[in-house]
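Note that this complex is displayed minus one protein chain, with the remaining chains in position.
Right, subunit A next:
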Amino acid sequence: MINILTVQGINVTYQNQKRVLSDVSFSLPAGTITGIIGPNGAGKSTLLNAMLSMIPHGGYAKFNGTSLAEIAKKIGYVQQTSQVDRHFPITVAETISLGIVPRLKLFQRLGRNKHQEEIDWTLAQIEMTEFANRQIGQLSGGQLQRVMIGRCMIQHPELILLDEPFAGIDAHSEATIMRILNDLKADGKTILMVHHDLAKVPTYFDNIIIIKEKLIAAGPTKETFTAQNMNQAYGLPIVNMQGGV
């Protein structure tokens, strides 16, 4: 398979001179789901932020030969739901419609009626049709995460980056999100997500990237999700790798 995403020499250093990421490089093929795993504080979320040029960093990330910063509007990014302001006066349908904003020109208005069909289809995909007019603060964690995925879907991105999408959500929402991500993968989308539940790694991901301030290993899950690599990342002997940890 031809690699479409290239990350080369990503370095991140905080203002207090603490190095968070050091020389992280990897490549990924199109139409795959890849998990970024590593212990707490390993720099997983920081890696996504650096790839999107949201924080000062060294190195670069390119998609199909173009810097991610240059094609920012074509990249879907789903942050952790804990960072979402749940009291903001916005409904489920409106939140999803925000994914349309990157396609609109300056001064072009975001009219829900103009994109109603698209919004309805997305609501159905994330199984949230009956909640369309509900304020987001009235949703459970899993429902809110599905809405955020819906907002990303309607953007029609070629590359999707997700930061711990399964953190604190119910099993039904997790299954729904994985079904959606697998559908997107079948459409040729490239998906990269920060993940912490090691038990699901073999079933969820085609590839994994293991980091702990630097790259430990990157590649197909079967070859990379090994006891030796996990021991190097987590500092503990982790057994029964393919069947769950």
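The rule is short, and it goes like this: a residue touches a chain if its C-beta (ideal position, glycine included) is under 8 Å from a C-beta of that chain, and two chains touch if they have at least 3 such contacts; residues count from 1.
Methods note: contacts and distances are computed from a predicted model.
Enquirer: One chain is missing here; what is its name in UniProt, given the choices "Membrane protein", "non-specific serine/threonine protein kinase", "FIG006285: ICC-like protein phosphoesterase" or "Copper-resistance protein, CopA family"?
Expert: Of "Membrane protein", "non-specific serine/threonine protein kinase", "FIG006285: ICC-like protein phosphoesterase" or "Copper-resistance protein, CopA family", the absent chain's UniProt record names it "Membrane protein".
Enquirer: With respect to the chain omitted from the figure, which of A:Val7, A:Leu21, A:Ile75 or A:Ala218 is a touching residue?
Expert: Reading the full complex, the residue touching the unseen chain is A:Ile75.
Enquirer: Which one touches the absent chain: A:Leu98, A:Ala124, A:Ala175 or A:Ala227?
Expert: Of these options, the touching residue for the absent chain is A:Leu98.
Enquirer: Identify the residue among A:Ala30, A:Leu52, A:Ala167 or A:Leu198 that touches the chain left out of the display.
Expert: A:Leu52
Enquirer: Kindly note down the residues of subunit A that lie in touch with the hidden chain.
Expert: 52, 54, 69, 72-73, 75, 77, 79, 83-85, 88-91, 94-95, 98, 101-102, 104, 107-110, 130-131, 133-135, 138-140, 142-143, 151, 170, 172
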